[in-house]
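Presenting chain A:
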Amino acid sequence: ARDYISVVGSSTVYPFATVVAEQFGKTTNFATPKIESTGSGGGFKLFCSGLGVNYPDITNASRAIKSSEFNQCQANGVGDIVEVKIGYDGIVLANSKERAPLKLSRKEIFMALAMQVPDPQDPTKMIANPYKTWRDVNPQLPATQIEVLGPPPTSGTRDAFVELAMESGAKQFDSIKALKKADKKAYKKICHTIREDGAYIEAGENDNLIVQKLQANPAAVGIFGFSFLEQNADLVQGSFIEGMEPTFEAIADGSYPVSRPLFFYVKKAHVDVIPGMKGFLAEFTSEKAWGDEGYLADKGMIPMPEAERAEYAQAVKELKTLKK
Partner candidate 1 sequence: MPAGLITALPNQLRAITMQLRLDTNGELSETSQQTVGVPFVENARMTCRKVDVHYGEKCAIKNISIDVGRNEVLAMIGPSGCGKSTFLRCLNRMNDSLASCRVSGDITLDGVNIYAPTVDVVPLRAQVGMVFQKPNPFPKSIFDNVSYGPRIHGLATGKADLSEIVESSLIKAGLWDEVKDRLHESGTSLSGGQQQRLCIARAIAVSPEVILMDEPCSALDPIATAKVEELIAELSTQYSIVIVTHAMQQASRVSQRTAYFHMGSLVEVGATEKIFTNPGHQLTEDYITGRFG
Partner candidate 2 sequence: MNTLASIQNSAKLQSRYRKDRCFRLAGVSAIAVALCFIAFLFSDIFTHGYKAFEQTKIELEVELRPADFVGENLRLANYPAMVKRSLYALFPEVTDRQDKKSLYRLISPGASFEIQDKVLADPAIIGSRLKFWVPANDDVDMLMKGEIDRSLPQANRRVNDQQLAWIDSLVANNKIEMVFNTTFFTAGDSREPELAGILGAACGSFYTLLITLCLSFPIGVATAIYLEEFAPSNRWTDLIEVNINNLAAVPSIIFGLLGLAVFINIWGIPRSTPLVGGLVLSLMTLPTIIIASRASLKSVPPSIREAALGVGASKMQTITHHVLPLAMPGMLTGTIIGMAQALGETAPLLMIGMIAFIVDIPGGITDPSTVLPVQIYLWADSPERAFSEKTSAAIMILLLFLISMNAAAVFLRKKFETKW
């Protein structure tokens, strides 16, 4: 008989979910939930495999559920799913403190990292990315090589980064913007494809490792979650994007543009059955956890605005299920 809650899913949410789980385990009679870090997609795969004790009760995700995943859930009898948004995660570009911080715009990020960029001579023509140094992108920037350590294509963080930073940067080119209407597929391809000529280095998903690599190589820039920047403020600094420094406040109020929502999904059918589910959900959605002053904020999660929190807390209480 399973007497503990089984949680799977995103490695980004993992550090936050675990704090809640620990808190829950220590302050109640229930066993501490087991939290697996499988990645968002892997989490959904497990979560949607079916109802029953052999399947997880909750999955964490650093993105919303996809319709294909939702359908898969339905097909396997996982009918009622409660979606809970818990907060935001800032995605930062950072470099070693030995160098000056970079001040970038999203357009420049796009120009530095995209596989294809508009030809400076003829912006309607796309050419293979010719930029070697940051200065090539923008004369204000330092003349160092473009060397960005970031997540691999298999990572959710990468998807989010591509969407939030690159795509909105690309849109600032009129030619690309025009393409959006004309040929959506080509547009997406241009926006979403990161260059593969060595300037962008796929560095795996261990963010601590990226931080340490940045120290070893001050010329490089890394892409990772805000919590790692916060913990390593003495070693690395976040790049300004659109003039905004990635600070807790800037991300929370949305003035820092690159952040993504974090979620978890609950099987309604399990709520009454697996001991402690209600309590765990309550703990997760309590002010002392996800509030502005809550312990999740301490761990680097950016809280939602109060109204949104109230809305989701209510939804959790009612177990409002997701409809698609």
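Keep in mind that, in the parts below, a residue touches a chain if its C-beta (ideal position, glycine included) is under 8 Å from a C-beta of that chain, and two chains touch if they have at least 3 such contacts; residues count from 1.
Selection rule, in plain terms: all candidates are chains of the complex that A comes from, given by their letters.
What you see is a predicted model, and the numbers here were worked out from it, not measured in a lab.
*Asks:* Going by the C-beta definition already given, which one of 1 or 2 is in contact with chain A within this complex?
*Replies:* Candidate touching chain A in this assembly: 2.
*Asks:* In the complex formed with candidate 2, which residues of chain A make contact?
*Replies:* Where chain A meets candidate 2, its residues are 2, 4, 6, 8, 11, 14-15, 17-19, 21-23, 25-29, 31-32, 34-38, 54, 97, 205-209, 225, 227-228, 230-234, 293, 295, 298-300.
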